[in-house]
Structures are given as structure tokens and as C-alpha cells.
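All protein chains but one are shown in place.
We just call them A and B in the order they show up, numbering each chain from 1.
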Amino acid sequence: MRKLTWFNVTSLTLGFAFLYLPMVILVIYSFNASKLVTVWAGFSTKWYAELFQNQAFLDAAWVTLRVAVVSSTFATILGTMAAYVMVRAGRFYGRTLFSGMIYAPLVMPEVITGLSLLLLFIGIGLDRGILTIVLAHTTFSMCYVSVVVSSRLVSFDQSLEEAALDLGCSPWQAFRLVTLPIIAPAVISGWLLAFTLSLDDLVIASFTSGPSATTLPMKIWSSVRLGVNPQINALSTIMIAIVTVGVITASLISKRASVRALEDEQAAART
Amino acid sequence: MAQTVFEPWNDPDAKPIIQFKNVTKRFGDFTAIDDLTIDIYEREFFALLGPSGCGKTTMMRMLAGFETPTDGTILLQGKDIAPISPNKRAVNMMFQSYALFPHLSVWENIAFGLKRDKMAKDQIAARVDEMLRLTRLEKFARRKPHQISGGQRQRVALARSLAKAPKLLLLDEPLGALDKKLRQDTQFELMDIQEKTGTTFVIVTHDQEEAMTVASRVAVMDHGKIIQVATPAEIYETPNSTYVADFIGDVNLIEGRAEQDGDKVRVAWAEGQPAIVGTTTRQFDKGQTCHFAIRPEKVAITATKPENIANAVKGKIHDIAYLGNISTYHVALPNGHMIKAQAANNRRLSRRSFTWEDDVWLSWTDTAGVLLER
Partner (left out) sequence: MRRFTLIAIPYFWLLALFLVPFLIVLKISLSDTALAIPPYMPSLDLSEGWAGFMAFLTELDFENFVWLTEDDLYWKAYLSSLQIAFFSTVLTLIVGYPIAYAMARAPEEWRPTLLMLVILPFWTSFLIRVYSWMGILSQEGYLNQALMSLGLISEPLIILNTNIAVYIGIVYTYLPFMILPIYAALEKLDGSLLEAAEDLGCSRASAFWLVTIPLSKQGIIAGCFLVFIPTIGEFVIPSLLGGSQTLMIGKVLSEEFFSNRDWPVASAVAIILLLILVIPIILFQRNEQKQREAEK
């Protein structure tokens, strides 16, 4: 068993303090009674109450949620197809272009992605709004999904699919009954990633949305440009809380699953 | 006892279940199967044996429908199977990795193929239970594949591929993942199940012992061609080439020049050594290069020169490999040639008659070895 040296303890402490202190301060000051955000004037939840009465924020949150659910679902379907094509379809005409188009959006600066899509939407005369944001988000998240899913597919034993065909499945049945259930964890994490990317996106949404649709990050953006704002602190606290609960739950579930798998293996070794 | 011997390949009226007719398979520039023709009969346990890359797995995958021949036809009960997709073929396969569906229980794995046939629920249940009994897996029906041992997984894979009662079962290195002891037990189990179900089995293996144990006939393959097809005993006793002789078991190969006299052939093989006398049914030209192949256990080792035997040479023991039940003696002849001889150790080690550097005589009858052209 290795001991932690004082150096390692210090770097871990300082590192995690750096990562978490800003957020902790944000959370604490969201309960500050004063309007002057940097001066502590007692505990209060009034900013939360105000936030929930602010119709503009609620509308923006609703737009964001709808965009995120729809775009991440489409991105998951398209991204899984793309991953399947990349790993399984073998050679076809334009394969290099296809893989280029899968990887390029991952490294493309958001401003360029946003700009190019905006120019497309203007070019074809599509009214900018929720639909255009969904199209934009689907396009860049599907690439992330396809990377997540294809890394799972690469390690997937292809003889499982062949076995399904051998036992009488059509190719589609083989995918639905064998491949999909096995790669489901990767598909779900792909969906979660796409969902978070969409919730989080400011730049692409700013380019592709019109006056009819404002997303939550756009709303936050326009208020924080004017400086620190207690309502945003409250909103941030809520978002941090949701993510923290979500990530901890997910990691507990996966930990329990891995513990169970270990027990199963030990049980198998005994028989 | 009037038991009929099972050898449909010698019966001109027997209809083969599988026919490969001039089948060739190329992957780009690589020829995996080279103009191959062979018949496999019903109820046979047919083994495809060869080193990796010899094309045996490609043959099997063409039968299963995962590859299509570049040239030639494959017939199943007289019908060309090329247009039939894998999921419509009355052929099932047991995969080398077993390919058990990890998200389904043992029971569901076995029922998987039956459900695809839209069989009635109670019929499926009855068939799965029958398969579980056959493979002695009743206790594990509810377990997932990762909750059972390797040997049990192998049996699940077998049960799953047999559940649909295929005309032909393909087994791709079915025992490769098991340890040696378990493998031997499982070989007999496989033969037992094959006999009980009456299914035609085609097994792919690189393990010659496994092929010899289980198969009714063995096809020895190399570079996409079948070198010899015969029963295990014929393959061992009368290989048709040095390749087969060398691939199956241990062998002494001696190259020389033939001189034929009726069914006897004298092989001149080294200066100062008497010619080897063997028996053959083939014709050798005078002076033709030939190979004399003899198994080590057919070479007798004695301290004194034996009388009345066709071949006897003198040598010195160079090395002894003690294997428990038998010992293999490496005997160096005066010209430097090394010949292996095997003897059963029916005495205790301390009373064994030969040791290193002993002068010994090696001898064999004129029918003990075979003469090969190449």
C-alpha cells in the first residue's frame, strides 16, 4: 500500500479547492439577503423566490429543456447509426469524407459551427427558432454520440451478431435483440452527453436562434454581461445541485453494478 | 455380431448432405480456399484439421452463410445454398468465443433461436428443457453467462445451437477455450450428444488429438486445399504425404531413392547403411526420390541385433524423453541421422534397460512404415 506524501496531499487539496471553491462560494452567496452580491447580509431564499417568478427565465428554461430532449434523442439515433457505419459497414464510397465529417465538429470552434449553420439557415430561408437550434444541436452532438458508441462497438464481439443471424434473426432483429441491449450503456451515456451539451450550449444557440426562441444559457449570458446577479447565483445553485445529484447517483449505480459483476465472477469460479 | 459399420463414404448409393463443388474463395489477392471439392454425409462427425490460416474456418463460415464462395457451388441436400441468407439456413454454428448473449439468461439463450421460428410458448419451453437435460444444465437455467464456468458456457453454446435441430451443426474450435483435462472429458460428451441427436457435425480444429478422438472422418487442410480425407486410423497409419504424416503425431521421415520389386520397395538412403525395406501399393520408378515414414512406436529398440527382421540399424542413445507411460529415445546413427523410437515403460524407472550413450539396435518390419512420393 502506497502512502500519500505531503506533496501529493497538498496538490490534491489545492487542486480540488481550486476546482470547487468558486462553485461553493457561488452556492453560499445565492442565499445572501443583500442585493450587493459580494457583501454578506444574512441568510435568505428570496432570490430563489424571485427567480421562480421571473417568467423570462422560466420560458427560457422550458425552451432549453425541449431543445435538449429532442436534439439529444435525434443525435443519439443518428450518432448510433453513424457509429455503426464507421465500425461495421466496411468500405463504401466516400468513407473518408464521412469519418472526416464525424470528427471535424469535435474540434471545430463553436463560433465557426454557429456561423456556418446560421448562413445555411439564412440561405435556405428557414425561420430561426427552436427548430434551427434543434437542427444545430443534433448535428454537433451526434458526432459526440458516435464517438462514444463507436468506442464501445469496436470492442464488441462481432460473433454475437453472427450468432443471432445464425439462430434465425434478420439483420434488424439481430441489432434490436442483441447489439442494442449490449451497447445500451454506451448509447445512454451518449444521450446524456448530448443532453448536457445542448443544455450547456451558448455560442451555437446564439447564432442559430431567432427572436422567438431564447435558451437558458442565452438568458444567463445577457444578464451576466452586466455583472454579478443574485438571481443567476440562485439559478446556478439549482443547476449545480441537479448535476451533482445526477452524477453521484449514476456513479453509485455503476459502482453497484461493478460490485455485482465481481461477485458473479467469483460465484462462477466456485461452480 | 452383425453390426454394420458406419462408412457412407464407401457406399456409392449414399447421398451426401453437403457437397463442395470446385469451391474457391478469395479475399483480395489472398486465396483462402482453392478449388475444393468434398462430400460430407449425414450423421457424420467430420473434422477439418489444419494450422491456422489454412482455410478451415473460411469453409465453415461459407457453410453458415457468413461468406459466399468466389467460384463453385455448395449444395445442402442437393440444393445450392448460395442464395439463402444465414438466418434462413437449416445450419447452426457453435462459435469459438461461444458468442453467448450476455444480457440473456442461459434459458433465454437456448430459447433465442426457437423464438425466431415463432414456435408456440409451451413447445419452446419443452425444447429448452430437453436441451438443458441433454447438456446437464438444468440447475443453471436462470443464470447469466458470466455467472457460470467456462465448461458450462461451452455446453450452453452447444445447447443453443442444437435447439433448432439443425441438419448440420458447425463447431468452430469448440473446445479451444477449455483446459486440457476438461477438454478430454468434453470430447466424449460431444461424441455422445452427436450420437444421441443424430445431427451431422462439422468441427474445425487445429488440435490433431481432438480431431482424431471425435471424428468419423478427418480432412487435413493446408493453404486452402484438402490434402487428405480419411478416417482417423487411415490418416495415422497410411498418410498420403509427408505433410499429413508430420502434422498428425510424431514421425521419422527418411528420404531416399526407391527400387521397386513387386509390392516391396528398397530405399537406399545413406552410404554404408543397409537399404530400408518397405511395402507399398504404389508404383515407384527406379531411382525415384521417395520418403519413408515410420511412427516412433513402431520402431523396436533392443540391446542385441534382432533375428529375422526386415530392417535393423545400430546406433547410440543420444537423448531420452521420459513421458511417464512411455519414453521416446533419440538414437543417433553412425552417419549422424537421428531416429526416434518409443517404448512403453512397463518396468520401474530404476530397472529400465537403456540409458544415455548405450549402443542399441533399432528394428522394424517391412510393413511398419509407409512410402510416400512427397
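What we mean here is this: a contact is a pair of C-beta atoms (placed from the backbone, for glycine too) under 8 Å apart; a residue touches a chain by one contact, two chains touch by 3 or more.
All values reported here derive from a predicted model rather than from experimental measurement.
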item: Displayed chains contacting the withheld chain; value: A
item: Hidden partner chain, touching residue among A:105, A:181 or A:210; value: A:105
item: Full-complex contact with the absent chain, from A:51, A:117, A:133 or A:186; value: A:117
item: Footprint left on subunit A by the chain that the document does not show; value: 1-2, 4-5, 7-9, 11-12, 15-16, 18-20, 22-23, 25-26, 29, 37-38, 78-79, 81-82, 84-85, 89, 92, 94, 97-98, 101-102, 104-105, 107-112, 115-117, 119-120, 122-123, 135-136, 138-139, 142, 146, 171-172, 196, 199-200, 202-203, 206, 217, 220-221, 224-225, 227-228, 232-233, 236, 239-240, 243-244, 246-248, 251, 255
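Following the convention adopted for this analysis, only the chains that are shown with their structure count from here on.
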item: Contact set on subunit A toward subunit B in their complex; value: 157, 159-160, 162-170, 173, 177-178, 181-182, 261, 264-265, 267-269, 271
item: Residues of subunit B defined as touching subunit A within the complex; value: 64-66, 85-88, 91-93, 95-97, 99, 101-103, 112-113, 116-117, 144, 146-149, 152, 160-161, 164
